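Notes for the one structure printed next.
Moving on, here comes chain A:
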Amino acid sequence: MSQATTITATSRSRRQVVLRVLAAMFGGYVFAWGTVALATCLLFAAKLDFHDAEFLGAFIGLLAYVTVFLWSIATQRLLRVWIVLLGGGLLMAGAASLVQSLLA
Partner candidate 1 sequence: MFNSFRQAMAWLHTWFGLVLGFVLMAAFFFGALSVFDREIDRWAIPATRIEAQPMPSFEKVLRPAFERMQPTKDAIDAMRPRVNGPMPTHFDKVASWSAYTTHRDPVLALYAGYQVPNAKDPEELIWAYTTIDPRDGSVLPDDHLKIGSGFFFPLHYGLTLDWKNLGIWIVGFSALVMLAALISGVVMHRKIFREFFTFRPGKARLRSVLDLHNLTGVVALPFHFFFALTGLLIFAGTYYFPVGHTQLHDLHDLHERMEAQETGLPHQRAGVAAGLASVDAMVAQAQQRWQANDKAGDVGFLVLQHVGDANGYVSVYRAGTDRIALVGDGIHFKSSDGKLIREDPAATPVARMAEFLTGLHLQHFRHWLLRWLYVFGGLAGAVCIATGFIFFVEKRKRQHALQGSQGARIVDALAVTTVTGMVLATLGILIANRLLPEALPGRGDWERYAFWAVWALALVHAGMRGAPVARGLANPAWREQTWAIAVMAVAAVALNWITTGDHLLRTLARGYWPVAGIDLFLLGSACVAMIAARKLGQRAHAKQAAHRENAHA
Partner candidate 2 sequence: MHESLSANLMLAAALLSSLAGMAWLALSMQVHALQVWPRQPSPATLRLLRILGSFSVCVALVLCLAVDHATMAVLVWVMALSAAAMLVAFTLSSQPQRLRVFAPWIR
């Protein structure tokens, strides 16, 4: 099995780890919510039954959550993680509300 890089116990490194974990967990959740909301809206707009759209939206959102979770830990630049997750999530949620206002 490969050895994980030793994280030196400086407070800056520890803070980096904490921020990255928070990004994966909470940033990831925001991104997932946005994905679920947008996917559900678009599928409903595409004439899928609402409950079917909800289910598929949740399915896509969960897979997206797992994906960005792994990516958040693996990728190099922490700032990029926060921007993509929060920004992407909020953008998608915003788009979902827009689609909703056009439909309902």
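Assume contacts are C-beta pairs under 8 Å (C-beta built on N, C-alpha and C of every residue); 3 or more make two chains touch, one makes a residue touch a chain; residues count from 1.
Selection rule, in plain terms: all candidates are chains of the complex that A comes from, given by their letters.
Quick caveat, the model's predicted, so the values are computed rather than measured.
A.B. asks: Looking at 1 or 2, only one should touch chain A in the complex. Which number is that?
C.D. replies: 1
A.B. asks: Name, in rising order, each residue of chain A that touches candidate 1 in their complex.
C.D. replies: Its residues touching candidate 1 are 1-5, 7, 16-17, 20, 25, 32-33, 36-37, 40-41, 44, 48-52, 54-59, 61-62, 65-66, 69-70, 73-74, 76, 78, 93, 96-97, 100-101, 103-104.
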